[in-house]
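Omission of a single protein chain aside, the complex is shown with its protein chains in their original locations.
Labels run A and B following the written order; every chain starts at residue 1.
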Amino acid sequence: MTNAWVIATIVAVIAGVVGFFVVLRGSAFPAHAIPNGAFAGAAGANLLGANTLVGLGVFSLLAALGIGRLGRRGRHDVATALALVVMLALGAAFLSRSSEYEPVIYSLLFGEVLGVSSTEIFPVAVLGLVCIAAVIFLYRPLMLSSVVPEIAEARGVRADRMEMAFLVVLAAATTITVPVVGALLIFSLMIGPPAAARSFTDRPPLAILLSVGIALVTVWAAIASSYESNWPIGFFVGAIGAFSYAVGRGWAAWRRAA
Amino acid sequence: MHWVFEPGFFSSQPVHVAVVVGGVVAVVSGVVGVFTVVRGQSFAGHTLTDVSTAGGSGAFLLGLNPLLGFVGIGVVGAGTMDLIGVQRVRGRDLATGIVLGAATGLAALFLYLDTTERATTGATQQILFGDIFIVDPSTIPVVVIFSVIALGAVAAIYRPLLLSSMSSDIAAAQGVPVRLVGLLFMLALAVSVGLSSLAIGSILSTALLIGPAATALRLTRRVGSAMVVASVIGVGATWLGVLLAYDSFYWGSSQQSLPVSFFIVMVTFALYLASGLPVVQTVTGRRASDRPTEEEPRSPHS
Partner (left out) sequence: MTDAPRPPNDGGEILAVDGVSVSLAGRQILDDVTFRVGTGEFTGLIGSNGAGKTTLLRVILGLQRPAAGEVRMLDQPRGRRNRSIGYVPQKVLLDPDMPMRARDLVALGIDGHRFGFPMPSKARRAAVDEMLRAVAADGFADARVGNLSGGEQQRVLIAHALISRPRLLLLDEPLANLDPGNREEIIGLLRRIATEQHIAIVLSAHEINPLLPVMDRIVYIAAGRAASGTTDEVVRTEVLSALYGHHVDVIHVHGRVLVVGGPGESGEADIPADPACRVG
């Protein structure tokens, strides 16, 4: 149980930080698609008997590169949608060949926090640190490119390279978070808290801290509720994510009116 | 012919049902999909698939026909998304994402309850990834009715929808009720997604919705002909997928077939990639890359 708390805390911090940029850049759709790519990777690793984390990492990276590459020509949202379904279909095919079908799909898609073992914590923590370091390194150009892409371009910050770099960071974050909250729900954790946070403050660094805070509360509450009710953690993450977004919007509306 | 169509392909009843249901669904997805791509609503379309996952698993829980669940909750989800934010592109993506997250959470709960309370095994993969070979023949009339409704809705709002997809301002100036037309389209989209969820599973139905339409729009400029091309591609991909899945049972020694949806998605994706090849682009007289930069539309994700 302690393992669950530790790992969920790492996951929340990463989701809160990376999610801030997901929301700032309006990359909700890629943020949803990459975890689904990770699902295929986990399924493939499961079939081959390889390390799940490796499968997750390789396939989320593939999904990120695919979206970045396909989106360069043609429509970005179409590229994302197609990369998404191709990965899912691969995942389905991998799983249909492996012996343990249903419970594996279920936990990969919707998360399984209580089954985390202590040996899993170390690689997750390392990858998490790498992820945060990458965000700190990219902070300024990423910010500039997200807010005023035309100016960034004129100053030598190329939008397509920033997009690719960010998708790779997103892939790394996904690798860490998918086994815990599940491929379909990590997205909730990356969107809900940052979207809520920006209703409460005008300062970017403060918004990131607040986003992490809300993500932590969401995950901790979800674990506790899941433990009490025996219902899946994903349900609580999705519900609390939507709830915090609604509270944020309400607060913003109230502040405008006042 | 023997090595193309494995024994029993033409005499198997599940194959007949799959061919009919898959064909009808592919036509609806092609028609609705073209507008989805033109309007830049791929994300909304995909979200409805996840919303319909919740509906499908809910229907399973209550012992209803999954198609009713897929379509019913899709319509509710479409209405909700329309309600909470459609004005700005970024805001729209976020609102869509929140609905997506909440719906997925619900799906997680329903699927959990399906497996624990009702002890139904196989619900998860059937709802998520579909199995067109086990569709009950009695479902065919329902599929046809829903298809007619979706196609009729698109036909009825065709011109105002086209106009408001090109420029909502011009449409509004001409007296088109832009919000209402948008909402009606979302409902048609929900029905279409519900149908394709039945055929290839809820989270893969995006493939049938977006893939053929995006391919068709690369091959032809006109929306009307793109719908025809998309339907043909969709039907072709679906039937080829059914055939390959049936044949895959005889591949290798495992005696275990791969999912139909896997093949449909792969065929669709291969066609999409092929349509971007320079050869194809030259033949059809389209080059996407050399449009003047000043006229390039801003992608909502950049």
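The working rule: a contact is a pair of C-beta atoms (placed from the backbone, for glycine too) under 8 Å apart; a residue touches a chain by one contact, two chains touch by 3 or more.
Not measured: the values here are computed from a predicted model.
**Student:** Of A:Leu48, A:Leu129 or A:Val147, which one is in contact with the hidden chain?
**Tutor:** A:Val147
**Student:** Please identify which residue in A:Ala125, A:Val157 or A:Ala221 touches the non-displayed chain.
**Tutor:** Residue touching the absent chain, from the options given: A:Val157.
**Student:** Residues of subunit A in contact with the chain that isn't shown?
**Tutor:** Against the missing chain, subunit A presents residues 24, 136-141, 143-144, 147-148, 150-157, 197-199, 201-204, 206-207.
Everything below uses one rule, namely that only the chains that are shown with their structure count from here on.
**Student:** In their shared complex, at which residues does subunit B touch subunit A?
**Tutor:** 37, 40, 42-43, 45-46, 50, 89-90, 93-94, 96-109, 111-112, 115, 121-122, 124-125, 128-129, 201, 203-204, 206-207, 210-211, 214, 218, 254, 256, 258-259, 261-262, 265-266, 268-269, 272, 276, 288-289, 299-302
**Student:** Which stretch or stretches of subunit A touch subunit B in the complex?
**Tutor:** Per the stated touch rule, the residues are 23, 25-32, 36, 71, 73-78, 80-82, 84-86, 88-90, 92-93, 95-97, 101-102, 105-106, 109-111, 149, 159, 163, 182, 184-185, 187-188, 191-192, 195, 231-232, 234-239, 241-242, 245.
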